[in-house]
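Entry: chain A
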Amino acid sequence: MPFPRFCGYNKSITGGEDLSEKLLEIRKLKKYYPVQTGFLSRHSDIIKAVDCISLDINEGETVGLVGESGCGKTTLGKVIIRLEEPAEGEVLFKGMNILSLKGGEMKKYRREVQMIFQDPSASLDPRMTVGNSIGEALLIHGMEDERKRMKRVEELLNEVGLEAGDYSRYPHEFSGGQKQRIGIARALALRPKLIIADEPVSALDISVQAQILNLLTELKEEYKMSYLFIAHNMAVIRYLCDRVAVMKAGKIVEEGEVEEIFEKPKHPYTKALLEAAPVLNPHVRRL
Partner candidate 1 sequence: MHLNRREFLKICARAGLYAGLGIGLSGCLSKQKEAPQNVTLPSGLHPVKGTYIDGASAGDAETLNWALAADNASLNYVSLTMDGLITYDNNLNVQLRWLAEPVKVSGDGLTYTLVLRDDLYWGDGKPLTSEDFVYTFKNLLLSDWLPFNYKDDYQEIVNGKKQYVDIVAVDRQTYQFRRQTVYPDFFYRVTDLWAYPKHIAQKYEGNLDAFTQADELNNLRYTGNLGPYRFVEWVRNDKFVVERNPDYYLGKENGAPFFEQYIEKIFGTPAARQAALEAGDITSTTLDPLQVGKFKGMKGIDVYTNPTNGYEALFWNFRKNGWEGLRKKEVREAFAMSIGKDSLIQSIYLGFADPAFSFIPRPSPWFVETGLGQFGVGALYNKEEAKKKLASAGYMQKDNVLLDAGGNPVKLSIITNSGNKVRESIAFLVKQELAGIGVDVEIRLLPWTTMLDQYMKNKAPGNKASGFNNGAGAVSEKPWDMCIIGFSTDLNAPSGSSVVFGSDGGLNMFGYSNPKVDELFKKAQSKEALDTSVRKGIYAGLSTLISEDLPADFLAFPQSNIGISAKVKGIEPGISMGYNSYLWYFEE
Partner candidate 2 sequence: MYKISRNLLFAIVISVIIATMALDQFALKEKLLPPLGYFYVFFSVFMLFYFVYPLYRNQRLTLYYWERTRKNKLAMLGLFFIVFLIILAIAGPFFTADPNYVNFEEKNLPPLGFTTSQSVYDRDTGSLRNAEIRGTWKHPLGTDDKGRDILAMIVSGARVSLQVGLVATFIALMIGTVIGVSSAYFGGAVDNVLMRFTDIMMTFPFFLLLVFIVFIFGADLTLIILIIGVTGWTGAARIVRSEALSLRTREFVLASRALGASDTRIIFRHLIPNVMGTLIVIATLSIPGVILAEAALSFIGLGDPTVASWGRILNAGQDNLETTWWVAVEPGIMLFLTVLSFNFLGDGLRDAFDPRSEL
């Protein structure tokens, strides 16, 4: 394959000097999973879920991470939020390596980076009221006064388009789209700087997808956040993102401004992805 394999931060690929402030810098990150194949041959196979990835996210920017299932995009998200520990590499948040954070510092970091999950039904504790689920973040981070907490949670509920009265209801009383709104409210509770959104709309119905996409866009302006938006749907990426990184088998094969990538994809895999995506126009039929 003629395309260069690269590891490390290669500015020539992203093109142009980047002057805006960097919020998150990922450097040569690796995460391997051992696979047990036989009884005696332990750890003989390794899945390279994240294989030497470097990526930046600037303040106020939405970076899309696109790739097919199993390419390691979710793992990358989890490593950033430290739900998984990487094998190698660095993750710098505002210049601080988060992989070495402990205790109080770690807790601080947790306030800054949050995650929205794919499956709105699975991401809420079915035995907890919506209010408690959202308020949990506040409680963990020191807001112990229940009345204050309730007020803040009600504000959040309003912001994501739900009602204050939903506070004491349980997840099973909501539809998928509403649950995703609750998930977003929970992520927002601590006013984070960066949200990792892991396929937040792919489990939703079309008519609701757009609601959530628009909500995310609005909230981004309001909270002045950055997004790392993980998705497999190219159209959604194009709609939401400023920059996009294309992942395949644990590696980033191409990265750049959205328009550039969509108009002039360089890597064959990116091209394949774009070509395979159906177009909303019966005139452009390929079959």
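We take it that a residue touches a chain if its C-beta (ideal position, glycine included) is under 8 Å from a C-beta of that chain, and two chains touch if they have at least 3 such contacts; residues count from 1.
Criterion applied: all candidates are chains of the complex that A comes from, given by their letters.
Fair warning: this is a prediction, and the values are worked out from it, not measured in the lab.
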{"item": "Numbered candidate touching chain A, per complex, among 1 or 2", "value": "2"}
{"item": "Chain A - residues contacting candidate 2, complex", "value": "78, 81, 83, 106-107, 110-111, 113-115, 117-119, 122-129, 133, 136-137, 140-141, 144-146, 168-170, 172, 183, 186, 190"}
